[in-house]
Every structure is written in C-alpha cells, then in structure tokens.
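With one protein chain withheld, the remaining protein chains of the complex are depicted in position.
Letters are used for the chains, namely A, B and C, taken in the order the chains are written, and counting of residues starts over at 1 for each.
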Amino acid sequence: MKTPKEIVDIMMNGDAFSRWLDISIDQLKEGHCTLSCTVRAEMLNGHHIAHGGISYSLSDSALAFAANSHGNKCVSIETSISHLSPVREGDRLTAVCNEIHRGKTFAIYNVDIFNQNEEKISAFKGTVNISREIW
Amino acid sequence: MKTPKEIVDIMMNGDAFSRWLDISIDQLKEGHCTLSCTVRAEMLNGHHIAHGGISYSLSDSALAFAANSHGNKCVSIETSISHLSPVREGDRLTAVCNEIHRGKTFAIYNVDIFNQNEEKISAFKGTVNISREIW
Amino acid sequence: MKTPKEIVDIMMNGDAFSRWLDISIDQLKEGHCTLSCTVRAEMLNGHHIAHGGISYSLSDSALAFAANSHGNKCVSIETSISHLSPVREGDRLTAVCNEIHRGKTFAIYNVDIFNQNEEKISAFKGTVNISREIW
Partner (left out) sequence: MKTPKEIVDIMMNGDAFSRWLDISIDQLKEGHCTLSCTVRAEMLNGHHIAHGGISYSLSDSALAFAANSHGNKCVSIETSISHLSPVREGDRLTAVCNEIHRGKTFAIYNVDIFNQNEEKISAFKGTVNISREIW
C-alpha cells in the first residue's frame, strides 16, 4: 500500500495543469491536504480579477489529492463553489481540504481558500466516486 | 447601450485566462452563447484526462459572457458542475450556455459541454448577481 | 424484472411523506417521470409562500421514482435546487424529471417544477448512487 505522499507524487507528476498553476503541497495526510499557489497575470478574467476557474481548479486539485490519498482511485462526480471575494494578481491562495464524509462508494470534501490576509475567498464542496482500483 | 458583441469583446480582451484556454466564441446573443476550445497536454491531470478545472473554466466563461451580454455587470456567486465523461487530449469541447432565469438581482444559467462526438461531458449551473453598473 | 410502474407502486406505497404531499404520478417511464401536487396552507413558511422544502420534496420524489424505475435501488447523494419564483397556496405544481446521465455507479437527473401558469418555479439537479440491489 502506497503512502499519501507516494500517491500524490505520482498524481502531481502526471498533472500538467496543477504544475501550470504552480501548486505547492503544504500539508498532506489521509483525507486532508493544504495547497497553495500565486495568482499570475495570465489567470485573470475580463473583470481584471482571477478567473473563477483558478480557485475552482486549485480546489479540485485539493479534492483529488485528499480523496485519493487513502489508496483507492477516486474521480470527482459533482462539485460546487461559491466565490466570496475578488482575487487579484499577486494574491497568494491557500486551499484547505477536509473530509466531511467517507463511505464505501462515495466521499465528500470541503475546500476553503484563503488569501494572504486570511480572508476566505471561496467555499467548495466536492463529491467523489471511490473505485476499487488501488494506486 | 453596448451590443452583446461589444460587451464580450471588451471582456475577452481583458480575459487573459480565456485566451490561455484559446476559447473561440461561436454564437452570442443576450443571455446565450456557444464557446469552444481544444484540450492541450498542459490541461491534463494526474489521471491523464483533462483537469476538472478546464471544463469548469470554459463553463464559467460561457456563464460570464451570457450573463453580462444584457448590459449590466454580473458576477458569479454560486456554481456547480457534474463531470460526466472523461475528456482527453485533443478533444474539441463545445459549451452551450442557456439562461434559465433572469430576475432583478440574480440570474441562473445552465452550461452543457459536448465533445466532438456530441457526448455530453459536463453539466454546469451558475447563479450570478446582477449589479446596477452598466458595461 | 419489475416494470417502472410496479417499482414506483411499491415505493409510493411505503412513502408516507409523498402521500402527505398528495403527489400524483402523471407520467412514468425508465429514467423519467412527471409528478404533481397542490400547495396547501400547512405547506407555507413565514413569508406566506410555500416553504422551500415543498418544491425540494416534490423534486426529490421525482428523482427517486425516475432513478429507481430502471430496476436497481438508487439513493440520492447530492442534490441542489434554485428557487426561481414564489409559490402560493392553491398553486398546482408539476415536476418534470429527466435523466441527464446514467453511468454504472451514479446517475444525474434534472427536475424542473412549473406552476399552473407554466412559470418555472424551481430548478433541481440530483445525483444518485446506483446500488446492485434489485427492486
């Protein structure tokens, strides 16, 4: 059985988009992780704030790492995100992912993202399907 | 009053991330748009399929263009997406955004994404806040 | 293998709350159903409109009947509803449930509710887990 770190290293290695986001993994244990990244000019939208897809993508990576770290391959089936405050170029975003339910076939996670001033900028909830395939 | 095309041109012009996604605007009218883009290697995740953030981001851009095309500035407040089928490198994604409700202070849109084989790969719903500020 | 009607008859028979709502089944086939009910005084909230739980409950029953009608027992895992217009005492609500995805382990349904004037009053999306247990 691989450790959470071994599993996430494999995932991160193949995860070109998380690398484009320049995500760093700050904490990791079964069912939990903390990730961070910095908002660059190429991540902004037509309102000159971060595109909603940036905080979603950071949240979705956090969901994937936390959910898969138990050992079984998990795929996201339904996710939602509330955008709470605008995110600007240069902001440092920290995503904290916690498991709120882990059953046999599906599991649910919350991901809150905070900026460098500890303001919560988004609230994400994701449901994954737990397959029988092992990492 | 600006036309939908004038508004979306301004938005797209400032929208560095939609340009990174290489989004093309195939159809546009008030409350509706169709966008498309092609999945590149740098958009893949650790399962070697498109990162969930790619279909979310394409959906969120479609939401923004459709919602803002009426003339008032709109900001997304709550969005959800179901990922239905895996998306692979080279897939051509087409996002179809329709307005399902437009009130005074908020509006709701569905965005379905299809691949080049007309399989639906994701179903997105987004709620925006309608501000009084005009484009 | 039981027919959709046989399955839903068993479900409805044991479903005391759907009977309290006085739900009638107007149409039923695999993956689809149309239900209706009338809003009574005891279904109103502190704004003197129907409690949000009424349109949710009607939608959730529609989800259950449509999802289970294929033969395998399904349980709802994640649902969302947007309330679009106020519902008043005496309104006749019609819920139309359509399958938007059916995979091996989970399936997704939309339920739109209309009032007697054909105004859409709510938009619901539900994800169910498909068990191996047969009705």
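Following the convention adopted for this analysis, contacts are C-beta pairs under 8 Å (C-beta built on N, C-alpha and C of every residue); 3 or more make two chains touch, one makes a residue touch a chain.
Keep in mind that this is a model prediction, so the values were computed, not measured.
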Full-complex contact with the absent chain, from C:2, C:83, C:102 or C:120: C:83
Chain not shown, touching residues in chain B: 77-78, 80, 105-106, 108, 127, 129
Footprint left on chain C by the chain that the document does not show: 10-18, 20, 41-48, 51-54, 56-57, 60-61, 64, 73, 75-83
Missing-partner contacts on chain A, residue numbers: 80, 82, 84, 100-101, 103, 108, 120, 123, 125, 127
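Throughout what follows, only the chains that are shown with their structure count from here on.
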Centroid distance [mean C-alpha coordinates] between chain C and chain B, Å: 29
Length of the line joining the C-alpha centres of chain A and chain B, rounded to whole Å: 21
Intercentroid distance (Cα basis), chain C paired with chain A, Å: 32
Shared interface positions of chain C, touching two or more other chains: 80, 108, 127
